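Here we show just some of the chains, and they stay where they sit in the whole.
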Amino acid sequence: MELVQRKRAISRTGILAVALLTLGFLFLRPLIAGAADMVEGETQFVLNTFAFLVWGGLVMWMAAGFTMLESGAVRTKNASMICLKNIGVYSISGLAYYIIGYNLMYVDVGSVIGSFQLLYSTSTSEIALLGGDAGAAAEVVSNGYAVMSDWFFQMVFVATTASIVSGAIAERVKMWAFFLFTLLLTAFIYPVVGAWTWGGGWLAEMGFKDFAGSTIVHSTGGWAALAGLLVIGPRLGKFRKDGTVKPTPPSNVLIVTLGVFILWLGWFGFNGGSQLALGSAFDAVGMSNVIVNTNLAAAAGVVAALAVSRSILGKMDLFAGLNGAIAGLVSITAGPDIIDHWWAIIIGAVGGVLCTAGIKLLENLKIDDVVGAIPAHLLCGIWGTLAASIAAGASFGVQLLGVVSVAVFVFVVSYIVWRLIAMTVGLRVSAQAERMGQDTAELGIESYPEFVLMPEHFGDED
Amino acid sequence: MELVQRKRAISRTGILAVALLTLGFLFLRPLIAGAADMVEGETQFVLNTFAFLVWGGLVMWMAAGFTMLESGAVRTKNASMICLKNIGVYSISGLAYYIIGYNLMYVDVGSVIGSFQLLYSTSTSEIALLGGDAGAAAEVVSNGYAVMSDWFFQMVFVATTASIVSGAIAERVKMWAFFLFTLLLTAFIYPVVGAWTWGGGWLAEMGFKDFAGSTIVHSTGGWAALAGLLVIGPRLGKFRKDGTVKPTPPSNVLIVTLGVFILWLGWFGFNGGSQLALGSAFDAVGMSNVIVNTNLAAAAGVVAALAVSRSILGKMDLFAGLNGAIAGLVSITAGPDIIDHWWAIIIGAVGGVLCTAGIKLLENLKIDDVVGAIPAHLLCGIWGTLAASIAAGASFGVQLLGVVSVAVFVFVVSYIVWRLIAMTVGLRVSAQAERMGQDTAELGIESYPEFVLMPEHFGDED
């Protein structure tokens, strides 16, 4: 566009002026490149970096959202443990990704994995610039964004993946066993999936599209959780011998709702920030569309889930409605850059229905997913990834290949890891600790020590 | 400033150089326009857009604030229903505003209403740019901001309007009736008010000033709520036959407080983002003043409300203090761009007093506003709109005309709609459901199923 404008200007000149200006052009060109009205190099750099930091901050906030959703959803007797697990997950993820994960995912990635070197750091040119060498600025700027702002944005994604697992297998997994799995998930499993895709590996080369991680983040978390669920089994008494299911409604609905609002807000950063740049009108327009589609899909997920909850679950179900928001959000995450916004509504609405049906399906399969992580993150992650081929121009075959490859890799490795943990340090708390609750049994505290709580009915177990 | 500098440079030249440079100027000027130190076209576009997205995200967060404020303020037996209503309100608002509301408010607005076309979308030039046509960038940039970033920012405002209603008429309105009203409010009533004002209609042409919506958002929500209150009547037992008022303190003070903090934070986006641009020093300065005034008014509202609560309400009242923050925020919202910051303190403090007095007044009028939405949003919305004529240079007559016109339109239409809903699908839950609580009666859940709750006293009703 810039060049076109220049040509037009020149075509209007007289002879002398052309001569003068040609000379002027030759030497001034480096100075005026991008001068007219485009965002320039250093400004782009700053804007790209700031977008990573602001949106990354919002994605970090999702860790609080998962914590609230999960701790409000479990029995009161396990709510403190969920708090601890979640702040632990966020901490461990951040450290593991710094120590090895990012390098495996993004540094010198071949087809399947990156570099095994330890620690990650700012570039030498950035260090020089910070040290006062203004001459390093050009090289710094040529990177497009501050090195660590990208690291920060990537780090909060791995934390999200790990958060998904904790809710599904809550109320019976040992804390240390869970932290050990988290370490392996964030230091190895997730980075490998990431290397195949965002890191530029074999799936990326085939054209696999997953804008912000329906598969890479949400299905990865979902498959890891499902493997854990199959190894650890349901909570005591959840599935009764007579075939009925013990209802375990959220113990603190307000806190669950708060968690969902936090996640919804954070998702603007999750998807919007995945535009990965803010240095041009193109990126600003793209980011705006992404955020609007994200919101429309979530809204449609809520309305659809509420609408079908009575027929699927037998009652207007608040928890289904809240999960509908998550379902809509996960569903749009693979392709939030679609142009036609009404597609976002359809994709989100289908997600809301799928998730509600998935809650019922898991019950029928006697898989005890405490917070509905499998329907919301795994089912909708798959749906969203495939949907990106309908509305956002990706190849269905490649999308399916991506879904299946990640499924096989994550599920198999996770299953083995969960089994190994079960065989060594042990995976599940004792039946007595489970009955008593992990808060008292493992932490020696109660979530609300001054509230009088309902006595639990212990006659219920198998 | 740019031109002045150029002139100065020329005055220092010799004769020949002037000749050369004049020619150079003629042809280079398009290239270097804005080069010296002004924010340029595309950079402006990006900054404007990013401001809409970031501040819009914070306004969305206000939906969580309303949810927490309201669900913590109602009886425990209705708290889950409030959660459901609020996530429903936010979802329905966003869809309704996408399907029709925005077009009614902003597209081809004559004097009173915009276009009745369905759906809203990105501009064709933006679609071209996203499709790879770099030549479309100039037209995209000439719009000043990404089309959908503005839509996003406007959408979160309609959601705020709708949120105000849910708290006032809580604990007795049927869920579907409320959702139906929300749909009409956000698809039609609010957009019409918006068309008159921000959309450029007749009130805007007269010079009506309402920077971020003291009237357009808060009074509109307040009048709609008041109409609902008059149609639906007070909760059973709230106003006793002996003339006393049954106290209904918040059931979860911490959650109410959290809600107020969320709203306070979100208001920085609400008012700051209403500067509507960030592409110049003018806008950056304006936005800074707006945010500072917003904070000062809220702080003054808290202090003033606490100071008068003992004399008005008979005790130092936390809920009055918390509502004082909202009152200060609503009051400053029509004119947060005032230059003298101490005016913000006065406006906020008066708002805090008004709101506290309004709580008492409503009780005396036997109007049962569960969360104090009328005093905080309606009374202070009126006060703020009129105050903008004192401190921010608006005409008192026009401000008053705006207040009255919006009052008549919103109240009358809302009253009719509430009546129609009451006559058709029914507005109020059965007395039995109200006694039992909507959570159990309509949703089949409890907010805190494991906490032992106080038995309700049922002897109290009229």
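Note that the chains take the letters A and B in the order they are written out, and that residue 1 is the start of every chain.
In the analysis below, a residue touches a chain if its C-beta (ideal position, glycine included) is under 8 Å from a C-beta of that chain, and two chains touch if they have at least 3 such contacts.
All values reported here derive from a predicted model rather than from experimental measurement.
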| item | value |
| --- | --- |
| Homomeric complex, total chain copies (2 given) | 3 |
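In the analysis below, only the chains that are shown with their structure count from here on.
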| item | value |
| --- | --- |
| Intercentroid distance (Cα basis), subunit B paired with subunit A, Å | 30 |
| Residues of subunit A touching subunit B in the complex | 1, 4-6, 9-10, 13, 16-17, 20-21, 24, 28, 32, 35-40, 43, 47, 51, 54, 58, 75-76, 249-254, 257-258, 260-262, 264-265, 268-269, 272, 278-289, 291-292, 295-296, 298-300, 302-303, 306, 315-319, 321-322, 325, 337, 339-342, 345, 448, 451-454 |
| Residues on subunit B engaged by subunit A in the complex (per definition of touch) | 20, 23-24, 26-28, 30-35, 40-43, 45-46, 49-50, 52-54, 56-57, 60-61, 63-64, 67-68, 71-72, 79-80, 83-84, 86-88, 90-92, 94-95, 98, 119-122, 126-127, 129-130, 134-135, 137-138, 140-141, 145-149, 151-152, 155, 175, 252, 255, 258, 442-452 |
